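Yeah, one chain of the complex is gone here, protein chain that is, but the others are all in their spots.
Chain lettering (A and B) follows the sequence in which the chains are written, and residue indices restart at 1 in each chain.
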Amino acid sequence: MKRTLFTAALALAAFGAQAQTSLLNVSYDVARDFYKDYNPLFAAAWKAKTGETLELKQSHAGSTKQVRAVADGLEADVVTMNQATDIQFLADKGLVAGDWAKKFPNNASPYTSTMVFIVRKGNPKQIRNWPDLAKSGISVILPHPKNTGNGRYSYLAAWGWAQRQPGATEASAKGYVAALLRNAPLFASGGRDATTTFMQRRLGDVLLTFESEAELIAKEFGRGEFEVVYPSESILAEFPVALVDKTVDKRNTRKQAQAYLEYLWSPAGQENAAQNYLRPRDPVVLKKYAAQFPVIKTFTVDEVFGGWTKAATTHFKDGGSFDQLYVNK
Amino acid sequence: MSSKLSHNVLPGFRLSLGYAITYLSLLVLIPLGALIAKSTALSPADFWSVATNERALAAYRVTFGASLVAALINAVFGLIVAWVLVRYPFPGKRFVDALVDLPFALPTAVAGITLTTLYAGNGWLGQLIEPLGIKVAFTPMGIMVALTFVTLPFVVRTLQPVIEDIEPEVEEAAATLGASRAQTLWRVVLPQLFPAWLTGFALAFSRAVGEYGSVIFIAGNMPMVSEITPLLIISKLEQYDLVGATVLAVVMLVISFVLLLSINLLQWWAANRHSGRSPVEALAPGARVEGAGA
Partner (left out) sequence: MSGRIANTESRGVRWLLCGIAFIFLFLFLVLPLAAVFSEALAKGWGAYLEALKEPDTLKAAQLTILIAMAVLPLNIAFGVATAWAIAKFDFRGKSLLTTLIDLPFAVSPVVAGLLFILIFGAQGWFGPWLAARDIKIIFAVPGMVIATLFITVPYIARELIPLMQAQGREEEEAAVSLGASGFQMFWRVTLPNIKWGLLYGVILANARAMGEFGAVSVVSGHIRGETNTLPLHVEILYNEYNAIGAFAAASILALLALVTLVAKTFVEWRMRRETEVLLAALPPERNAGGATPRINGNQT
């Protein structure tokens, strides 16, 4: 079904490739499945509403890299990313409105996810919550905390949990994260690489990853090999979107681009998120898919770290908390 | 410059050199100039502190050390492979010959993923060597393995045409003059191969230093232990620190340039030392064989 829709969209795109309006959505790497399904939905809805046929182009790679490309001249009409720092960078460069987070509901993030644990079938090491990851003899697989989006979310999730414990201090949070990272035998080069290391190379007792990624793992490796463990609380991963003002004004596509992003909050857009195992914002849709989204307490980057910019400076910039764990030990 | 040129009757010097320099300037020198210009946005003191940061120093050690080992491995085995491929007949030779280019054609990320899978504890090779206590995947050893793979074609492919070009007469002459096979190889064949061999080594080494795609999968990427410099550059770009990234890039560029220049000077020195005498003269002074050397 999805396949035919996709082919139909391709055929449509090929049919009217001449002077028709097109939109370029520059996005992070694992979002392709989501937008592959979403684009035909929106194209059909837009055609029904306005009669205009839109060609929707997708570009996917690492989030930060994509945003740098947009700043360096890649003509994106819209950007759909996995952390706010990336869009803020474009805002600082003047390509995106300074108040981009207010332009759409929910911090301009149409869906969310959270960090969960993947353990081996039967949970042989009895890993239930964050403290278990720092115990000796446990091996934790995660992507590079400084260089990858997944890694940064993993790091902040662990730090955030530790900092929210009763009587926690900055030193105790740092101590906890240091203990956790001591259990990491390697830093994978990306989310996918971490998964391969854990699932195929059978390294480690627990993998830190996005809830939505667990479904991709099942797709590739089958469901019989692993279990998902939800910790007592975790970080709320938001996936912000924005119009690139500079491009839409130049290409005269503001109307279409705005509608493209707004439609993400429509029931159809929200259903599509849920079907891709991303938590919809719409409570009605969330309720409908409640079985696949267990209730979990989450905290946001803003609440615990005072926003992404501050989190990046404190933890990931050169000499930040991550570097301090390794240098001058 | 001109004194030597006047003896040279061959045409096309100005044209070929002019073309080479223009092409290189447009494609290589101006872009590298842009890189250096960008890095000077920092004051010299800041530049120095970024360039000699503790983690950067550790990364230089890992990068240049692993590259050196990989280039040496290739220098030794590449020579043998090139010799075998040119001189010995064996079934399937064409296939093996074509295979040598594989490391270039395979995207580096695929090479990295594949090598990691091979050498991981449950991989085809990892299963065999981990019980012996040798860990390759996710250690600096893994970096060497990846770099050896990625740079494998250089030594083989630089040596092959030169070996094919050695005139059998020279070796025969040496043998006629009473040299043993080992002496002929050592005194006649190897000196002829030396410049190309050194070139292959230098190319493998410098290519290894910059390699990123394959290494990050197998290295483990632990700060201070198995972090390569290109990873630090990416790390800075991930923090939107473009200038910091160019600083590390410039440092690597300068080190590589100096190393390459020394190797090239050494190679010219070696070539000139041998060009004065024919290879056979080197073996048996006074003997002169027509058609060999100038």
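Some points to look at:
Definition applied: a residue touches a chain if its C-beta (ideal position, glycine included) is under 8 Å from a C-beta of that chain, and two chains touch if they have at least 3 such contacts.
Computed from a predicted model, the values in this text were never measured in an experiment.
Contact with the omitted chain, checked across B:Ala45, B:Ala105 or B:Leu132, is made by B:Ala105.
Checked against the full complex, the one of A:Gly51, A:Gly73 or A:Pro124 touching the unshown chain is A:Gly73. Contact between chain A and the absent chain runs through residues 10, 24, 29-30, 32-33, 57-61, 65-66, 69, 71-75, 190-192, 195, 216-217, 219-220.
The missing chain lies against chain B, touching residues 1, 4-5, 8-13, 15-17, 19-21, 23-24, 27-32, 34-35, 38, 77, 80-81, 83-90, 93-111, 113-115, 117-118, 124-125, 148-149, 152-153, 157-158, 160-162, 164-165, 167-169, 171-172, 175-176, 180-181, 184-185, 192, 195-196, 199, 202-203, 206-207, 209-213, 229-230, 233-234, 237, 245-246, 249, 252-253, 256-257, 260-261, 264-265, 268, 271, 275, 289-294.
Here, only the chains that are shown with their structure count from here on.
Centre-to-centre spacing of chain A and chain B amounts to 40 Å, using the average Cα coordinate of each chain.
Within the complex formed with chain B, the chain A residues making contact are 64-65, 68, 89, 144, 146-148, 185-189, 193, 196-197, 200-203, 312, 316-318, 323, 326-328. By the touch rule above, chain B contacts chain A in their complex via residues 50, 53-55, 113, 116-117, 120-123, 137-138, 216-217, 219-224, 231, 234-241, 244.
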